[in-house]
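One protein chain omitted, others in place.
This part shows chain A:
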Amino acid sequence: MTAPLISFKDFSFQYNSQTEPTLRHLNLDIYPGEKVLIAGPSGSGKSTLGRCLNGLIPQSYPGKLTGQAVINGHDISHSSIFELSMDVGTVLQDPDSQFVGLTVVEDMAFSLENDQQTQPAMQQATAKWAQTLDLNQLLTHRPQELSGGQKQRVSMAGVLIDNSKILLFDEPLASLDPASGKASMALIDQLTHTEDLTVVIIEHRIEDVLQQPIDRLIVMQDGAIVANDRPETILRQSLMAQLGLREPLYLSALKLAGVDLDDCTHLDSLAALTVPNLTTTLQQWTAGVTLNTPTVHADPLLQITDLNFGYSPDKPIIKDLSVTLNRGEMISLVGQNGTGKSTLSNLITGFLTPQSGALTFNGKSLADQSVKERADHIGYILQDPNQMLSKTLIYDEVAAGLTLRGVAADEIEERVLATLKVCGLYEFRHWPISALSFGQKKRVTIAAILVLRPEMIILDEPTAGQDLQHYTEMMNFLTQLNRDQAITIMLITHDMHLMLEYTDRTIVLGGGNILMDAAPADVLTNETIIDQASLAKTSLYTLAEQHQLNPTEFVAKFVQAEREAR
C-alpha cells in the first residue's frame, strides 16, 4: 500500500483572531493520484483546510495549531509557503485578482522568475504548457482581456509550470459560465491522468464537479469532517440536504419519482446510472403530474424599444434590442460572459447612456431621468456588496437613501426598521457592517434598496458565493417580495438551478440581442440555445432523454413539484 501524499492526524487549527477553533480534530489521508472533492457550507472550514494545504496557514494566517499535517513529507508547521508551493499548486477562486504578470506568458513564468531560472529555461517551460493548455494564441494578451475559461487555463498554467504534483482548486466554478465550467472540469480530469496529478477541489456545486469522475467526496461541517467516502456512497445515504449541500438534480428527480436509491448503482454518474425499471417509473410519474397553468403577467412595467449601445460604433454590445418586462414577473437574464448582461442593466439604471432607443417605465420615458431619479423606481444590486456599502453601521446604511431624499426623521425610522425586519436584519441593526458575512452584507444592500420602495429590482448574481442554506433563504426572501409586494425582479445569473427553480421567464442574451425569451424549462431543453449562450444541459434533460420522455415537459413538471414541496 502506498503512503498517503497528504496526511492530517488529529489536526486542529484556531485563527488568532477567532475565539473558537475553525478546524477540529481532522483525520484525513489523500493518496497519490486521487481526485478529491471537499464540500461543505460556508463557514464549515473547507477554505481553511485549503489554506493548510498550501501553507498560507500558519505562515500568512497565524493561529494555534495542534496535531499533525504532513504534505509530501513536509510538516506544515515547519515548512515555508515557498517550500510547500513546490508540492502544491493553488488556483485561487477569482482568476482576475491573482494575475501578476502584465501578459499571459509573463504570468505563466512568474514562479520561475522567482526561482531565478534562466530565460531559455523559462521560454521552454512556457512553450510546453502553452501547448498543453492551448494558450499559444494568447501569450501576448493581457490576462484581463480573456474569457473566464481562458483565464482559468492561464492560472492553471502558472502553477502547473512548477511541476508540483498536487493541484488545489478553490471554488474553480465560481466565476465561470456553465459551459466553461464543464470544459474546465473535463480539462482537470484529463490533466489528472496525463500529468499524474493529485487533485483537491474545494467547491460546493457538487453536481457540476461530478460531471467528471471523483474518487472521494469529503464533506465538512463546523470544522469537522462529517463524511469521507466514495461519492456514490454519500449520495445514496441522502446526506446532502442535511449537510446543507445541494444534491444533484437527477437525484432529486429520482426521489420525486419514488425510486429507492438502494436499488441503484453508479449513483454518482448519470451516464452509468442503472436502476431497474427506471423508464417505466419515470414515465408513470410524469403522467401523474398535471402542469398548472402559469400565472399571466400582462401589465407592462418596463418597455425597451430598439436599444443600441457600444463603446465604439463598430463594436455594438447591444443591437436593436426590444423587450417588455411586466409587473410582478420574476425574470432571469442569462448568457455568456461579456455578452452584455451587465451593460443592459446599466442602460436601464442610467449608469450608461444608449446611442439610440427608448426606455419607458410605467408609461413614462426614462431618457431625461438621472441615475438618482431612476433609482426611485428601479433598484440595482451589484454583485459585490462591498462596492455599495459606504456606512459603518447597518441602520445608517439602510437609512442613507431616505436621508438623502429628505424624508422626515420619524418616517425614516419607521421605514428602515420595517425593512430590516423584512430582510431578517432587525436584530443586527446596531451592528457594524464589517462584522457581517458576505451573504449578510448582500442582504443589507438589498434592504438599502428596498427601503426606497422600488417597483423593480435588478440583482447581479444574487447567490454567488453562498451555500445552499443562505441561497435558499435569499431566494425565498426574494420570492416573497415578488409575490407579496408585486415587485418585479430580474436576476442576472449563471446558475441554472436558480433560473429553473425560482424564475418564471428567462431572457437569453447573445450577440447583442435576445436569443430566446421563454419559460426556463423551454430554454434549458433547447440545444441550440444552450450552445449559443454557453449554458449547459442539466442532468434532468439528460435523464429525460435517456428514458424517452419529453424533456421540456419533464423539466417543467419537476420544477413544479419541487416548488410545491418548498
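One rule holds for everything that comes next: contacts are C-beta pairs under 8 Å (C-beta built on N, C-alpha and C of every residue); 3 or more make two chains touch, one makes a residue touch a chain; residues count from 1.
Here, contacts and distances are computed from a predicted model.
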Hidden chain of the complex, named as in its UniProt record, picked from "Spore germination protein", "ABC transporter permease", "Nodulation protein E" or "RNA polymerase sigma factor": "ABC transporter permease"
Residue touching the undisplayed chain, where the options are A:T66, A:Q98 or A:N308: A:Q98
Identified contact with the non-displayed chain, of A:I6, A:I30, A:V70 or A:A109: A:A109
Identified contact with the non-displayed chain, of A:I81, A:L261, A:V323 or A:L393: A:I81
Hidden partner chain, residues of chain A it touches: 54-56, 59-60, 81-82, 85, 90, 92, 94, 97-98, 100-103, 105-106, 109-119, 122-123, 126, 144, 158-159, 162, 311, 346, 349, 351, 370-372, 374-375, 379-380, 382, 384, 386-390, 400-401, 404-405, 448, 452
